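What follows is a single structure, written as structure tokens, with notes after it.
Every protein chain but one is kept in place in this view of the complex.
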Amino acid sequence: MQKQAWGERHWFIPDGYIPETSSGSLTSHESVCVLNTSDRDASLSFTIYFEDREPMEHIAFTVPGRRTKHIRTSLLQKDGAPIPVGVPYAIAVESDIPVVVQYSRLDSTQAENALMSTLAFPVKG
Amino acid sequence: MQKQAWGERHWFIPDGYIPETSSGSLTSHESVCVLNTSDRDASLSFTIYFEDREPMEHIAFTVPGRRTKHIRTSLLQKDGAPIPVGVPYAIAVESDIPVVVQYSRLDSTQAENALMSTLAFPVKG
Amino acid sequence: MQKQAWGERHWFIPDGYIPETSSGSLTSHESVCVLNTSDRDASLSFTIYFEDREPMEHIAFTVPGRRTKHIRTSLLQKDGAPIPVGVPYAIAVESDIPVVVQYSRLDSTQAENALMSTLAFPVKG
Partner (left out) sequence: MQKQAWGERHWFIPDGYIPETSSGSLTSHESVCVLNTSDRDASLSFTIYFEDREPMEHIAFTVPGRRTKHIRTSLLQKDGAPIPVGVPYAIAVESDIPVVVQYSRLDSTQAENALMSTLAFPVKG
């Protein structure tokens, strides 16, 4: 029996930001956390939107079946160029099969950590 | 081919609050983060609701096509008057085309930072 | 023309907790933030659920028309008894007209603050 692919295919995260500095024992970072409950691979395509320049499009990532991936945004690259740090941006995730997406940020600009997390916004269709 | 305008036209954020003080290396602030995936401008109208006085209405803001804007609430003004600091308030955002809205707050009242974030509440129609 | 009542009438917050201690310049607290966009009063009824005892029911609260209220959970009382501190609980909010509900917690158990926030879960009907 095939495992069901729960979730949606389109997800949006308006508040992306990679902090410029870290201190203390943990590194500032963001994660786009994707859950693929089906037994097939999910092929993701990221689009990165900015305030004042054209989007970075068609950044590919695969999440294997019945696995989660907590994707560091600092690892996403387009033609070898990463997302710039210290710049407000937004994220769109498209998947070929339904998945569930959550966004979290750890900010260790100060020695003590700050955390935030939210579900991404799902759109049907 | 036109780019699709993903999201909704009406969004609500009940917990608005601009902290009165900052310390450490970052300034306390809130951001209303808006993503416009279409290739047309999105014309936003903010309404600010309070606990004990009439709302501030019809505060305009434009988000260009295929862009995000992370809007500092301290910059929103009605007839030259900003949102007062240290006062509980709520935010309604209306857009002429679908957008996606997330709300985040950085509180640096203490030297170390605290972060919170949530999607705004979308309403169809 | 009447102002529209945006939102839903039933909202749920599973993770309620009033921290026992505070330090630094801010007091630990939770807020249930309610936005009433209509021009009529919204009559709310809170139910407080616990892990090991019967719920506290029918706690009334009014949010005037075109106003927000950021309701400290420490002020909610049933027959003069407040919600106990240091105990896990959950919150249900019923309103006679549509409203929007967000939940936030400031924890100052340590001198530096921690913040969390989420929309409450809306149910139609």
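Which chain is which? They are A, B and C, in the order written, and residues in each are numbered from 1.
As a working rule, contacts are C-beta pairs under 8 Å (C-beta built on N, C-alpha and C of every residue); 3 or more make two chains touch, one makes a residue touch a chain.
The shown structure was predicted, so the numbers you read here are calculated from the model rather than taken from an experiment.
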Residues belonging to chain C that touch the chain removed from view: 10, 12-17, 47, 49-52, 54-55, 88-90, 92, 105, 107, 109-112, 114-119, 121, 123
For chain A, the residues touching the chain missing from this view: 6-7, 24-26, 31, 33-35, 37, 66-70, 100-102, 104, 106, 111-119, 122
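Following the convention adopted for this analysis, only the chains that are shown with their structure count from here on.
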Between chain A and its twin chain B, rotation from the CA superposition, multiple of 5 degrees: 90
Computed distance of Cα centres, chain C from chain A, in Å: 31
Of all residues in chain B, the ones touching two or more other chains: 111-112, 114-119
